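Our next item is subunit A:
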Amino acid sequence: MTQHFPALLIIIPLLSALLVSAMGWIDRRWCFPLAVASLAGALAVSIGLAAHVMAAGPIVYKMAGWRPPIGIVYVIDYLNAPVLVVILAVALLNLISAKVWIEKDFEDKMGAYLGLYLLFLSGMVGIVATGDAFNLYVLLEIGSLTGYALIGLGKERAPLSSLNYLFMGTIGASFYLLGIGYIYIATGTLNMADIALLVPQLEGSGTLFLALIICMAGLFVKMALFPLHGWLPNAYSNAPSASAGLIAPLTTKVMIYAMVRVGLTVFTPAFTFARPLLSEAIVWLAIAAIVSGSLLALMQRRLSRMFTYIIVAEVGYMVGGFWLGNKAGVTGATLHIINDAAMTLTLFMAVSAIIWKLGSDKFEDLQGLFGKMPFTMIGFVIAALAVIGIPPTCGFFSKWYLITGGINAGQWGFVAALLFSSLVNAVLFFRIFEIAFFEPFAEGHGHHDHGPVFNEAPVTMVAPLLIAALSLIALGLYTGDIVTKLIQLALPAGIA
Partner candidate 1 sequence: MKFLAMIAVVLTGGLLIFHTGAFPDFGDANSPANTYLSPYYLENGQADTHAPNVVTSVLADYRGYDTMFETTVVFAAGLACFFLLRRKQKPGDTPRMYRHLPTGVTLHIKEGGTLPAEDSAVFRRLDSEFVPHQIIIKNTCRIVIPFIQIFALYVVAHGHYSPGGGFQGGVLLAASFILYAISHDLRRAIRRFPEKVAALFGSMGVLIYAGTGVLCLLFGANFLNYEALAPLLGVSPVMARSHGILIVEIGVAFAVMAVIIWIYYNLSSAGKHDEGL
Partner candidate 2 sequence: MTLPIDLAILTLVVISGIGALAVKDLLGASIVFSAYSFLMCLAWASMGAVDVAFTEAAVGAGVSTVFCVAAVFHTTRRTKD
């Protein structure tokens, strides 16, 4: 059965999405347990796959039994095995945490919501697992279409921001499709491994170079790299809390994974990093993303909005690290995909718990939160430390690799931007700690001075939050294993 795991990975969410959305019309009580069970099953499969890959090397699964360039293949290798586990874990934890929200917000549309949730997930899992360049586009569209719907039913401005996201997402996906067309016109194949074999023969091909630029431009739009990031803050901060915790950690990170995949295994590193001018320009874009994201985050007065700008900065980390083009940089970018997904999840789950209890995430409403919601705040603090990059947490290690990469490449601007962003993050989070901890509770409108009243979010919210927070520390402690046993093996030989 192990050899069919790559197919099961995507069939389980897909079939359960169909069942759940049908169950929404028959008996709504079954929807949620079904969704959780299927996600747990898929998570187990992905862990089995990761173990198999670590023990026996990459798996190539031929869909419909056709050999690679003719049919579509799924490739599970050292690069995507850990990403798959993280994606499914994020989705499972967020689903459990969002249970109360889903029951409150989408009571009569629960089947449709959970169906979209699982379809979104199967799109994301497919993007990561696929070995076919065109198949990636189809799955990209599944992930995006469901994403627009999941965002669109949110708070006041949600439909407008969702429509803007749709326009930008369509531009991005269409550019990616066009890039695939250019690759196809130059090589005549769509299989990633096959393209990688043909690329060295076409070293000087302008068409292929343009294909690289177009594909990357499309993916940059979808991952919201700096000048193209306009859609992200509105879309994520207006999304319903249940969806924000799913989409914010996954979409940008999966797009960055796609960039790594396209850069490393479709176009070989020798081709991707062959033009120093291009790499240099993209790294400077990333630096601009980091600086502007950090500065804009400073100006926000709402938690969720602040986090969205932190995401913009984090995208800059990963893009910059990848385009440094050296071993430490690419390792750092890949490691940061995993770490950042976990960090963002924890942050958004904490915000979702805070909004559930307070009805708001404005800074001035957060006073005395440490007393009111101590467990939520424990998770929040750990996530904040990870984002800042304090040692036992995972954020430190990926940042360490990124900075090493910057130093090795002699790209001091990137190093400076990373340090600046860490500093800004420290300011950001300690300001919130100060509001939530040190400022006296309810001074302005306090009639009785009992101090903060213990008023914690429901256990279905707190437990996943704490698990995610612990995973941040665990990821930090096992960084060495992840790097040496998976990511280092995933890097092709061409990277210095």
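Rule of thumb we're sticking to: a contact is a pair of C-beta atoms (placed from the backbone, for glycine too) under 8 Å apart; a residue touches a chain by one contact, two chains touch by 3 or more; residues count from 1.
Candidates were picked such that all candidates are chains of the complex that A comes from, given by their letters.
Since the structure is predicted, the reported quantities are computational estimates derived from the model, not experimental observations.
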Complex partner of subunit A (touching, any copy) among 1 or 2:
1
Applying the document's contact rule, which stretches of subunit A touch candidate 1 when the two form their complex?
4, 7, 11, 14-15, 18-19, 21-22, 24-25, 61-66, 69-72, 108-109, 112-113, 115-116, 119, 122, 126, 134-135, 138-139, 141-142, 145-146, 148-149, 152-153, 159, 184-190, 206-207, 210, 213
